[in-house]
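Removed: one protein chain of the complex. Kept in place: all other protein chains.
Let's look at chain A:
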Amino acid sequence: MGNKTNLPSATRRLFLRRSLLALGAIAAAPAMTTQAIAKTADSASALSSLSVLSQEEYRILTVVGDTVVPRGGAFNLGALDIDLATRIDSYLDPDDAPMLQGLRGALMFLEHKAPALAKMEGTFSALPAPQREGLLLALRDTGGDATAVYAALRGLCTFYFYTHEHAWPGVGYDGPLVKRGRPVYPQVEA
């Protein structure tokens, strides 16, 4: 993962074609500016204390979250409102090396390789919002590793967004009947 040569050539051609179509179709749509996103991410990260993700990974994941669950639309709340990347970070297992490797690979592939495959200049997080969404959907339709990146990042974002209590009013879910924190794990030396 993280290297465009990992994509089989037929898939890559298909990817390029679909990516360009998808990106072309949304090019004229209004966009949240790159600076606005960077600003949100920076201010959130200043407040957050990350336990697993690096600042760079956090920044990219923040933009991915904003693409998967943007503000507005069917309900107002978006990923940026709950600092989704910090929430995800708090659930990542620092000892789960394969999972972290996969996540890091997916983020780096998306940020640095995916736009180039679609002949876009720059990085994923620097694209306007509609193009970011278009790029993710193009990955979905590509197959192979690209689809895996789409599925993994989408799944991570929606799972931790919709299990957050602030998301529940927007989807009409009245939440658990017992109000309790996370279960307590006894602290012992390992």
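By our rule, contacts are C-beta pairs under 8 Å (C-beta built on N, C-alpha and C of every residue); 3 or more make two chains touch, one makes a residue touch a chain; residues count from 1.
Criterion: contacts and distances are computed from a predicted model.
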{"item": "UniProt protein name of the chain not shown, from \"ABC transporter ATP-binding protein\", \"Cytochrome C oxidase, cbb3-type, subunit III\", \"Ferredoxin, 2Fe-2S\" or \"Choline dehydrogenase\"", "value": "\"Choline dehydrogenase\""}
{"item": "Residue among A:V52, A:V69, A:L110 or A:L127 touching the omitted chain", "value": "A:V69"}
{"item": "For chain A, the residues touching the chain missing from this view", "value": "67-70, 72-75, 91, 93, 95, 99, 133, 136-137, 140-141, 143-144, 147-148, 150-151, 154-155, 158-163, 168, 170-173, 176-178, 180-190"}
